[in-house]
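The complex is shown incomplete by one protein chain, all other protein chains being positioned as in the whole.
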Amino acid sequence: MQQFTCPFCGLRNETEFHFAGEAGKIRPDTLNEVSAEQWSAYLNHVANPMGHSREVWVHLPCQEVFIMQRDTLTMAVLGVEQLRREPK
Amino acid sequence: MRDDRHKWAPALGRKYPPINNPHLSISVVNTGRQTLISGPYKKCLEAGKLTQAAGWPKIVTAQHYALRLRRDRILLVNGPALSDGWQEDAGICVSDMSSAYITIEISGECALELLNRGTDLSIDAASASVARNFRGYEVLIYRWQSPTQFRLQCHHGNLQAIWHLLQAFAQQVAAHQPTGESYN
Partner (left out) sequence: MSGSRIQNNALIDRGKTLSFQYDGKTYQGHPGDTLASALLAAGVKIMGRSFKYHRPRGVWGAWFDDSNAIFNIALGADLHPNCPATTTYLEDGMQARSVNAFPSARFDIKAMLDWFSPFLPAGFYYKTFMRPDWHWFEPTIRKMAGLGKLDDSVSDGYQSDQIHQSCDLLIIGAGPAGLAAAVNASKNGSAVVLVDDHNIAGGSVYQLASDIENQSPNLWVEQQIATITKNGGRILLSTTAYGVYDHNLVALVQDLGFARAPRLWRMRANRILITTGAIDRPITFANNDRPGIMSASGALEFLGRYGVLVGKNIALLSSHSHTGDTVNRLHQAGVRVATFTAGDNSPIAVGGKNLRALNVDSISHPCDIILASGGLTPLVHLWRHAGGRLEWDEAIQAFIPASATTSLRAAGAANGVYELDEALADGRAAALDQPSPKAKNTYRIKPFLPELNSHKRQWVDFQHDVTVKDIELAARENYASVEHLKRYTTLGMASDQGKTSNMTGLSVMASVQERTIGQVGTTTFRPPFVPVPLEIYRGVRRRQLFNPPKRLALETQHRKANAALGEYGGWLRPAWYGEGDAQETINREVIAARNHVAIIDASPLGKIEVIGPDAAQFVNFVFYNTLSTLNPGKIRYALMLSERGIVYDDAVISRIDQNRFIISCSSAHVDGVNNALEAWRQDGHDPDRVFVHDTTQNWATITLSGPKARALLSCLEIAVDLSPDAFPHMTFQQSDFMSAPARIARVSFTGDPSYEISVPTLHAPALWSAVNKAGKSLQAALVGVEALAILRAEKGYIIVGKDTDGETMPHDIGFSQPRLRKKSAFVGDRALHTDAANADNRRRLVGLSIPASENRLVTGAHLIDASGSKPRSTGYVTSSYDSPTLARPIALALLENGAVKIGDRVTVWNQGDVRQATVTMPCFYDKDGALLNA
């Protein structure tokens, strides 16, 4: 059972987290022309890197959506980024 | 199409008999008004007329207090009556949740040990939020009044399951009292 750091709550067991996909996927602007290939890439293309990976995770108790960088070989957590700017 | 009425023990509403053993006490308590407020943290506190919301391992001692759930959400307990909805000037939104939550008090020298059957809790490991996953249930766990007292809040729909869970854990705690040979 791994441990991850929620940017708000801190270090918690992995059972509190949910993997939400690869980071860096930008939703195509669907009000303009989006080819079938572009849409398919958005939905289906996953880099699935060996080693350094940038991922979107959710900490379920507080529902914070954030970026976590991990090494998919060693399972080391390389870093955690808050997704949103601080509220005013 | 199944009739499972006899398979599931009847739920007891909100009246569960307290669990008492030499090292532990567990009972359902009434906590009055509960209000969920979301928005900028300081604005949420202002609406609740407080200066801070408790995280872990802060010990809450007042009857009127707030719990920090998220960076932009608090749960106000016994706060002032607020209308549901959006407050434009403060930039916050309010929902009454007085009927949603059940509060369970767990106290005694083995209270923390009991909670450690459901999740990883250590006084040394601070957390900004009191929200936890307790054996699969989303709950709020915080310290209350003294170092050996805790409160656990859950939605009422889960009370039956959580009560059985706490009962099973209490039995395990009672059976695990340190013996000379295997534990210091």
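Residue numbering begins at 1 within each chain, and the chains themselves are lettered A and B in the order written.
As a working rule, a residue touches a chain if its C-beta (ideal position, glycine included) is under 8 Å from a C-beta of that chain, and two chains touch if they have at least 3 such contacts.
Only a predicted model underlies this, so the values are computations on that prediction, with no experimental measurement involved.
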Residue touching the undisplayed chain, where the options are B:78, B:145 or B:158: B:158
Residues of chain A in contact with the chain not shown: 1-3, 18, 20, 27-31, 34, 36, 39, 42-43, 56, 58, 63-65, 74-77, 83-84, 87-88
Missing-partner contacts on chain B, residue numbers: 1-5, 8-13, 36, 38-40, 72, 84-86, 88, 91, 93, 95-100, 113, 116-117, 119-122, 124-125, 135, 155-161, 164-165, 168-169, 172, 175-176, 181-184
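Quick note on the criterion: only the chains that are shown with their structure count from here on.
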Centre-to-centre distance between chain B and chain A (centres being mean Cα positions), rounded to whole Å: 29
In the complex with chain B, residue positions of chain A that touch it: 6, 8-13, 15-16, 60-64, 86-88
Complex contact set, residues of chain B against chain A: 39-41, 69-73, 91, 119-120, 125-129, 131-133, 138
